[in-house]
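Only one protein chain is missing; all other protein chains are in place.
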Amino acid sequence: MKQGQSHDQERYSLMEKIQMVDFALVDLTLYLDTHPEDTQAVQQFNQLAVESRDLKTVYEQKYGPLRQYGGSFSGYPWNWADSPWPWQL
Amino acid sequence: MWFYEKKLQYPVKVTECNPRLAKYLIEQYGGADGELSAALRYLNQRYTIPDKVIGLLTDIGTEEFAHLEMIATMIYKLTKDATPEQMKEAGLGAHYANHDHALYYQNAAGSPWTATYIAAKGDPIADLYEDIAAEEKARATYQWIINMSDDPCLNDSLKFLREREVIHSQRFREAVEILKFEKDRKQFF
């Protein structure tokens, strides 16, 4: 079932972009935990947070929700639980 | 509470079906210095550490769960569709007899995960030094696995995870400095 769908190259490259932005957010988070007064880093963090949200909205319109428990809107019928899961991609 | 996101932290790729590498990788799944131990260690220490470093423990502990999922993905891909014969040849015959292809929280030698892997002394400095040591041990484990693996795609993901240990260790070292100089933290900036 649903093979082929996941062999969509565009899906992988959009996911990669999200991973790039979200990774920077993770590494900045750890940095800010020990450097809470770095104004520039806080600004960069907030910019990246917007970028991440926008990229995910684009991804979700094509490939379904990324975020659990209402972090993303569902399609109809309910498509949160659709394959592929991250380890299957 | 926690939220799941349908996304790996890093794009994990595996070149070929290779259950032998999965056998070694289990060390970082359910071993003493593995990702499960790390996540549970840091998240558990949060309740008895000064507020200044609770955020860091929460964030590193949460990242460790993303790493646990990466390791699981590697093991899943390395063993998916492997025949019982291949499992046996890879030294996973005993694993197969008990678990088929299921993942199990155990180390590379087959000992099940145990809470004794996690220290919680309740002394902030002792606990943070424990964390620094845990990161260096995990870094070393990744080195030994990379030294044995000839899968370039897998090694790419393992190098990512190894680098994250370096960063976590750095931040824990900074947390120690913050606790040492709590009164006049300004001197660092």
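Each chain carries a letter (A and B) given by its place in the written order, and its residues are counted from 1.
Keep this in mind: a contact is a pair of C-beta atoms (placed from the backbone, for glycine too) under 8 Å apart; a residue touches a chain by one contact, two chains touch by 3 or more.
In this section, contacts and distances are computed from a predicted model.
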Per UniProt, the name of the complex member that is left out, chosen from "Branched-chain amino acid ABC transporter permease", "Spore coat associated protein CotJA", "YibE/F-like protein" or "Phenylacetate-CoA oxygenase subunit PaaJ": "Spore coat associated protein CotJA"
Sole residue of B:Y10, B:Y24 or B:Y42 that reaches the chain not shown, by the stated touch rule: B:Y10
Touching residues (missing chain, whole complex) on chain A: 16, 19-21, 23-24, 27-28, 31, 34-35, 38, 40-41
Missing-partner contacts on chain B, residue numbers: 10, 139-140, 142-143, 146-147, 156, 159-164, 166-167, 169-170, 173-174, 177, 188-189
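By our rule, only the chains that are shown with their structure count from here on.
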Length of the line joining the C-alpha centres of chain A and chain B, rounded to whole Å: 22
Chain B to chain A touching residues, read off their complex: 3-12, 53, 55-56, 59-60, 63, 69, 72-73, 76-77, 167-168, 171, 174-175, 178, 189
Touch list for chain A against partner chain B, complex: 12, 15-16, 18-19, 22-23, 26-27, 29-31, 33-35, 37, 64-69, 71, 85-87, 89
